[in-house]
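A single protein chain has been omitted; all remaining protein chains appear in their positions.
We call the chains A and B, going by the order they appear; numbering starts again at 1 in every chain.
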Amino acid sequence: MKNNVRRLAYVIFTGLVAICVYLSLIPYYLKHVPGGGALADPRITARESMIKRGSIYDRAGRVLARSVPQKGGGFVREYPLGSSAAHLIGYYSIKAGSAGLERTRASVLLGLDEGNPLYSLLNRITGKPGVGNDIILTIDAGLQQYVAGLLNGQKGAVVVIDPATGAILASASYPSFDPTRVLDYMNKPDSPLLDRALQGAYPPGSIFKIVTAAGILKDLPGMAGETIHCSGELEVNGFILKDNAVHGNVDFQEAFARSCNVAFGRYGLALGAKNFINLAGTFGISVRPGFPLPLYPGYIPRVDELSGPALASSAIGQGKVLVSPLQAALVACAVANGGEIMKPYLISRYSGPGGFAKTFRPEKWLMPMTPAVAGVLKDEMIAVVKSGTGRAAALPGITVAGKTGSAENPHGKSHAWFVGFAPAEQPRVAVAVVLENQGSGGAKAAPLAREILRRALE
Amino acid sequence: MQGRGRERTLLFIAFIYTLTGGVVLYLREPGESRMLAIAAAVVMFAAFMLLSITWQIKGVGYDQYITPIVSFLTGTGMVFLIRLKPAYGYRQLAWLVVGIAAFYLTTVLVYNYRLLADYKYVIALTGILALLLPIFFGIELGGAKSWLDLGVFNLQPSEFVKLLLVLFLGGYLVENRVLLHSGGDKKYFLPGLRQWGPLLGMWLVSLLVLVFQRDLGTALIYFATFLAMLYVATSRLLYILAGIVMFSIGGVAAYMAVGHVHTRVAIWLNPWLSAQGAGYQLIQSLYAINAGGIVGAGLDAGFPRFIPAVHTDFIFSAICEETGLFGGVGILLVFILLVYRGFKIALASRDDYSEILAAGFTALLGLQVFIIVAGVTKLLPMTGITLPFISYGGSSLVANFILAGMLLNISGETLQHEK
Partner (left out) sequence: MMLEILIFVLRTAFQVLIYAFIFVVIIYVVKDLRGTGQVVEVRRGQKIYQGQCYLKVEHAPGDSGLAGSVLPLGAETRMGRNPKSEIVLSEKVISNNHARIYFDQGQYWLEDLGSTNGTFLNGLPLSEPAVLANGDRIKIGDYIFRLVRWKNEVESDHRVRPGAT
């Protein structure tokens, strides 16, 4: 009987100790539970009335979000850029809750996290409510507004990145919303609250040929020298992969410049499924960088799903492959930055009372190709804009490199894609543009990209 | 004569602790009601010191840790109750005085607790009557119909029935443990009524509570305590498994038939689906714990009143919000120490009846703590029982003081037995 008592005691102790451990996991659970946003924590609101939420600034110090005192106490958020940067900044209000950076960095903005620890302790000791921290972004507010303006009326997204640092200069998504009237946009068609730039899942179409081409140059350089005959269609195990034209005999350069599906389907088959999946991974497809906002990680099929026809269509960016516009921009960055992808970052600095400052530095992230391969691809991409499908992206006096794509999808006309960078000699800006169901990338996306590059290089 | 210095040292620390909490409350918002925590600290310190000295003079060998731990937990309860609902402070203080009196009387009147073994069927009958009363004359509070309105105050008989349950089972199991123990071996497939009768009986009583009083937590406590004691007496896992299966069947039936139970389970599975409605309370509780972080917002500096009914079922979340993980785990550790002492008393007791009583009372206490804390943290469905010694509620406080008194009786029984 004594042993039974002992065993019973162990059971109850285990239960109570388990609760102690479980208690410490609750914050983690709340952070990751699906549907966790269904109810805003009224504590944040209660604190909000005491603590002034920090402001959000662009790289030059232009205000993107700030708190202004309200009549009768408390503060209300103001967003000078309105809908232009709504997806990045997000919103905060008592009624609608929060999203974007206002949500993911709320504890920083409210000074509950980060900040000068001595200063926070002093506030705690003296019983004063804390003061929020400011967040400084890598965004260029002018460019952001310009891009959002260009995109206005066309469903799609644009991401502009500095390839040398990974700093995001602009990221826009249309349709957008007014961050002060969020409730009006909930459950509307075309999901205006969705950030297509970071969370959109699009078939990449021909822009993915950059990835396939990098794989060929790296693993099968001999094949790049061969000539392939394009009869307008490629038969793989009884399935037919159609091309948009009959390109005749093409070599690697021509195949890239004229976006020949037959040639690239062959390249994909030559690389093999496993190799192809690894290759996509080195470009960051289905890899999650640490980022302050939720990202769509992209999708690449598993080896067993990549039979011959699926592999050939994946190699030309069709099939089941999906990427976000941010990832498309990072592919361009890889070529622009000598083969290396810098980790994309949005927040350049926190700054707070008591002299608190925390700066985020550019970080190296992935190295999908050697500088030599990047050099060859850069020349190919220059050729695309000079004489290939991307002529509409050309700028006078500046060498633009790019690749177009027209991604077939089940929702209607093709998505128009363009990824590129400029100036090609010393790239300062990389861009990805996707316009939903707008048809040809060369005709629709490339001109938009040209204007964005022109504005960004001013 | 045995020294009780440790008891008094610990009582002093508990006093300083409660006093500190009371002073913080008073300084934050000077006022009469906020003085009550200080009053509670003084009342408890004076009363328990007096008891400690009395026991020392009488030379009884009571456990030296139980009283200070009870004082510490009750002090925590008073501080947080007055911080959360000052209006209830007077009542709770009055109940505290009643509780201390009940505690003392238990040690004086029931020192011959062994005699209770002879009255086990009277106890069982009393218990069942007490459970039936609210079904016919009871009032409904917080979804459960388990209160008796006695004019001046409400009484929850099921709190006291818990104690009667342990007393009855202790007597019954000790008398029949040989029979119960051997029963399954020989007639594995044809168990007799005598072996399975108590299991069925308890199952029915629990279901009665569940269905008629709509009190999921109490039903769970009854049945779990019963299984714990049955295991101690018979060490037969078969009974326990059968019991769990039977309770699950009863639980599923209740889930289907009783809307109240159904709602509780639905909230547990996904509170976010009804975030603005039924799930609101649990989500607020989780937010409160989350807001507390490691060190907490500080006493009287958080927002625990966003949780509905925070002063009863959800008081643990308020403690976590204001004292953080640090404080929440601390309070749980104090409970663990109390349970440890309880089982220690069971292990040191020299006869089966004392042992099973001590183990039963301790299991009752430990299970209550587990079930309610698991409930407010979404580890288990929320069942609406009190956190012993801490939550607001007179019946619960007094019953738990009697329980503590019984543990003292058992720990000191040798001497009194021989007098």
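Methods note: a residue touches a chain if its C-beta (ideal position, glycine included) is under 8 Å from a C-beta of that chain, and two chains touch if they have at least 3 such contacts.
A quick note: this is a predicted structure, and the numbers were derived from the prediction, not measured.
When the omitted chain is restored, the residue from B:Ile38, B:Val261, B:Ile331 or B:Ile371 that touches it is B:Ile331. Against the chain not shown here, chain B presents residues 1-3, 5-6, 9-10, 13-14, 16-17, 20-21, 23-24, 27-28, 59-61, 64-65, 68-69, 72, 79, 295-296, 298-301, 323-324, 326-327, 330-331, 333-334, 337, 340, 347-348, 350, 414-415, 418-419.
Touch with the hidden chain on the side of chain A covers residues 2-3, 6, 124-128.
The definition used in the following text is that only the chains that are shown with their structure count from here on.
Interface residues of chain B facing chain A in the complex, by the touch rule stated above, are 228, 231-233, 235, 270, 272-273, 275-276, 279-280, 283-284, 286-291, 293, 298, 301-303, 306, 320, 325, 328-329, 332-333, 335-336, 339-340, 343, 346-347, 352, 355-356, 359, 362-363, 366-367, 369-370, 373-374, 377-379. Those residues of chain A that touch chain B in the shared complex are 1-9, 12-13, 15-17, 19-20, 22-24, 26-27, 29-30, 33-36, 38-39, 41-43, 46, 124, 127.
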